[in-house]
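With one protein chain held back, the other chains of the complex are shown just where they sit.
A and B label the chains in the order they appear, each numbered from 1.
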Amino acid sequence: MIGSLFKGLGTTLKYLFKKPVTVEYPEVKRPVRERFRGRHQLKRFENGMERCIGCALCAAACPADAILVVAAENDPHKPNSPGERYAARYEINMLRCIYCGYCEDACPTNAIVLEHQYELSFYERAGSIFTKTELLVAPDQGHGEIPPILQHMNRRPSPPAQIDL
Amino acid sequence: MPDVSVTIDGTQINVPVGTNVVDAARLAGVAVPVFCYHPKMKPVGMCRMCLVEVYTPKVDPATRQVVMGEDGKPVLALMMNKLQTGCTTPISEGMVVNTASDRVKFAQKGVLEFLLTSHPLDCPVCDKGGECPLQNLTMQWGPDSSRFDYEDKIHFEKPIPLGDLILLDRERCILCSRCVRFEDELADDNVLGFGSRGRSWEIISKSTPAFDSKFSGNTTDICPVGALTSSDFRFKARVWELKSTPSVCNLCPVGCNTSLDMRYNELMRVMPRENDAVNEIWVCDKGRYGHRYAVQENRLTTPLIKRNGEFVSATWEQAYSLIAERLGSYSGAQVAGLAGPKLPNEDLFSFARLFRENLGSNNLDHRPGSPADLPLDDLPRTYGVGKGTNLMTLGKGTAVLVIGADPEEEAPLYQLRLRAIAQRGGDLTVVSGYPTKLERSATRKVRVKPGTEAQFALALVQAVAAEKLASEEVLGSGRLKFSDEYRRVLAAHKFDDLVAATGLAREVVITTAKAFASAEHGIIVYGRSAAADPAIPQALAAFAALTGKLGKANSGLIALRPGGNFRGALDMGVRPDAAGQPGLSAQQVWQQAGTGVKAVYIAALNPAAENPAAAQALQKLDFVVVQDLFLTETAQYADVVLPAAAVIEREGTFTNAERREQRFRQARQAPANLPADWQSFQAVAQLLAERAPVAVAARTLKKGAKVFTPEAPQGWTAMLTSDVNDMVTRSVSGYNAASYSALSTSRGAWGRQPNEAVYYDGTSYENTEGVGIQIAASAEDSRTTLQLNLSAPALRPVGELVLLPVARAYDGGDWVRGSKLSARQVPAHIIMSVADTARLDVGIGELVTVSSAAGSITLPVQIETGLDLGVALLPEVRGSTLGALLTGAQTAITVVKA
Partner (left out) sequence: MPPLTEHIVLRDLDIPNIRDFDVYLQHGGYEAFRSAVTEKTPAEIIGMVKDAGLRGRGGAGFPTGVKWGFLPKDVFPRYLLCNCDESEPGTFNNHQIIDRNPHQLIEGIALSAYAVECHTAYIYIRGEFAAAARTLDAAIQNAYAKGFLGKNILGTGYDLDVFVHRGAGAYICGEETALMESLEGKIGQPRLKPPFPAVAGLYAKPTIINNVETLANVPMIIGKGVQWYRQFGTEKSPGTKAFSLSGHVNNPGNYELPFGLPLRELIYAPEYGGGMRGDRPVKIVIPGGASAPWLTADKLDITLDYEGVAAAGSMLGSGAVIVLDETVSAVELAYKMDEFFKHESCGKCTPCREGTWYLTKVLHRVSTGHGHANDIPLLHDVYNQMAGNCFCLLGESAVSPIRSALKLFPEEFEAAIRNGTPRQAPRLAIPLVAVAAD
């Protein structure tokens, strides 16, 4: 019995000199893994255009029905996104979201990405609904070229179309 | 039709002669993919998607006998030694079709690869994505990856507006020409065409204004890709997000089955729902784009009570008790009720009960009380087309007589359906005093002198006797009874005089009468111009009865009157003559306002808008209740205004012009939980019943038709719309079989089958919620005696010009609110002949002052080249204030340059 007691105390003593595994959250934050799925971000292209084209495939893929997309037509002179269509409303209900990442898989333009932010707590339920303004990254944080399919969709060459006849 | 036996992918099947390979394969359960072929249109064989191997038995050219092989079976030869397009190859005896050989698969894959070379593949942003045949066919038949360089794709300007409603995306267009052919073949609107050639071949709009068709929305349905999109639905939603609710359009008496596609509580689009006996798979633009009024922000949401000339919001209890208190304070003769013919049957029934049972009043009407009102006419109840009528099945052997109607304006779908009967070999006679679009499709175009349709109709009755066209069967049955007036009118109007009045040759009337009498099925469609003179429906009913075209399917009368549910209004008894002592008509109500009539309850009608007399009369009344969606012109005069749920926010039934009762469902939660119209009627009735037991149960019926036969007081205890419908089925003659469950379970759509995603006829919805029930015409009961009556035709008034009111589909009514069609609404104008405008020296758009005995108005002029001298047409559109001008069915006017 005494032996067990010393064994236990010995273990305690051993860990007293080891580096602790816990951190003092929230002052200290542990880095997450590369492929951690946290809060979503709506990305932009290098030139600042929104990647999201409002196709709502993320909403279709979402198993928790957490995403709402309402599309609208781009103003050709001042487009929000490449192509004719953009998301006028984009909302994710973080209480419903299960962070499965299906929306990421479904997105044809890599617009929606589950990033590393995981601090999601709300004082009221309405706060759990993240709107486009919260989800969209800053205009200077875009990356990547607009793929040709989207470039062409936005191009409105003047008639006659460029076919040799 | 004889059947031929063919083998399709090993399945032997008998199909009628003339069936093409695609349709035959479909019957055999084999899907042959198509793009350009559409079952409602002639095949063209353009897209080459339906290529199949077709083998026919080898025929010895010398003996013309089928060559038999050693195994005793006919030797087969590949037709023309190449693949054939299934849609253009008719089936023949002994044919063997192979739709799955390697050669066929290679060709189909090739066609898809070719189509995809020029396709932008922008499915994520395409409105058709999710219901797109190109997607489906590519999944099933197409190549898995492209060998074509993306950089080689051609790009076009987009979108190109073909009109204000339809936009074209040339990159997505696969040039199947379905849209062009729909407009040319089915709608008879020569508005679309092709420009250029080869890879730059494109769809263009040829008309001014662009894409000027009342059926343009259907082209987006049948477009097999997302090339045609409607500005109404563009980028609104993805199709898989939509929840479809079966509904019925109430904007005209066709009663098209529609599908209200909702996302949550928002109306995204209106789509046709197939019903072969009503709208097949089509819906007109009014039905498709004309339902946005229900989702307008300026809808009324609370009851309003006028205090000191100002409307103030009130609670429902306050409003109901005020109405009950005030209405109950008058005698039955002092109150009147007007309920619009766009209301569902349940509301109209409750409205009639409220007045007849609780208020003891027979002053009921569904017309606005304008001089332009049509006289009451309920002949189709007796002589209407019989149960089981289906215009889609008619063709050869059918005679259709369209008289005094412009179907495209009054009930647009009839334009498609009647034209289709003529195209299938039916005999279509169009009798009109002015140019209509349908007469272009007619077998016999009969242009009478304007306003002499009555003489023409009477001449038809005379021709029956003169040419011995009467049906022996009907005469022999002894069912026909002729009134004295009938004999007197016939004696007073000689055939030759009548014909001379119409300005036609004798033979025209006789051939028309003969064609109708000799046909197996005879249908008479009469519209606004014919219904204005009661002599015309009477003569037409007599003509149909004498020639035996009554009391059976596909034969009889079809009346086109204003109001989507005018038939329901007549049946439910919202008319002065339905029971007991006839009450006042709407016109009489306005005349006696303030004197005989003290209070009026108006639901879903806006009489003050077009009729200054009604507006004045409203001011003389002690108490006015208006129940509507908006604060209309009429509502301004109300003491109490009650809001109500719109059609899309409740359920109910409508009865269409062919007396088919159809059920519609609730698609949306009403704003502020507004009650349906009948609920307000019931609430008022309950309060009245508390005050006094049921006043007068109208039991003494007017002689003739049994219309309104309430049983012992049923109380006002309905909880659901179906409870009201139960009362309707118990009380209204003919409706006893039309319970909600019966309306919902009856099927009979034109036969969609598995693989419909492949065999693509458009995005119209399958009808799973019932095709409705046709209410039998009373002539179908062989025991009924048929009292035929005639009256003398109205005489053409003497004057410089005769004014005829004509109906317009785009009439600028309340339904236009929020609709993309608002741009198509024309301002009020008068249409005159070339000669008359030349005489007056006025050009298009110039103002003239039109004066009649009743008053005068100033309007711009339009010129119609086909119009006779001495006639002017006044379209019934918002702002025409017809009521100020008309003196009868035809009005003598003078026109001077303003």
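Convention: contacts are C-beta pairs under 8 Å (C-beta built on N, C-alpha and C of every residue); 3 or more make two chains touch, one makes a residue touch a chain.
Values in this document were obtained by computation on a predicted structure and should not be read as measured data.
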| item | value |
| --- | --- |
| Residue among B:I8, B:V54, B:I91 or B:A107 touching the omitted chain | B:A107 |
| Residue, one of B:A28, B:I174 or B:L546, that touches the chain absent here | B:I174 |
| Touching the absent chain when the full complex is considered, from B:L27, B:V44 or B:A892 | B:V44 |
| Candidate in contact with the missing chain, chosen from B:I154, B:A210, B:A553 or B:A854 | B:I154 |
| On chain B, residues whose C-beta touches the chain left out of the figure | 43-49, 51, 82-83, 88, 106-107, 109-111, 113-115, 117-118, 147-149, 151-155, 174-175, 193-194, 196-201 |
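The criterion applied here is as follows: only the chains that are shown with their structure count from here on.
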| item | value |
| --- | --- |
| Chain A-facing residues of chain B, complex | 120-122, 124-125, 129, 150-151, 153-159, 170, 196-200, 234-238, 240-241 |
| Chain B-facing residues of chain A, complex | 53-57, 59-60, 70-73, 83-85, 108-109, 148-149, 152-153, 155-163, 165 |
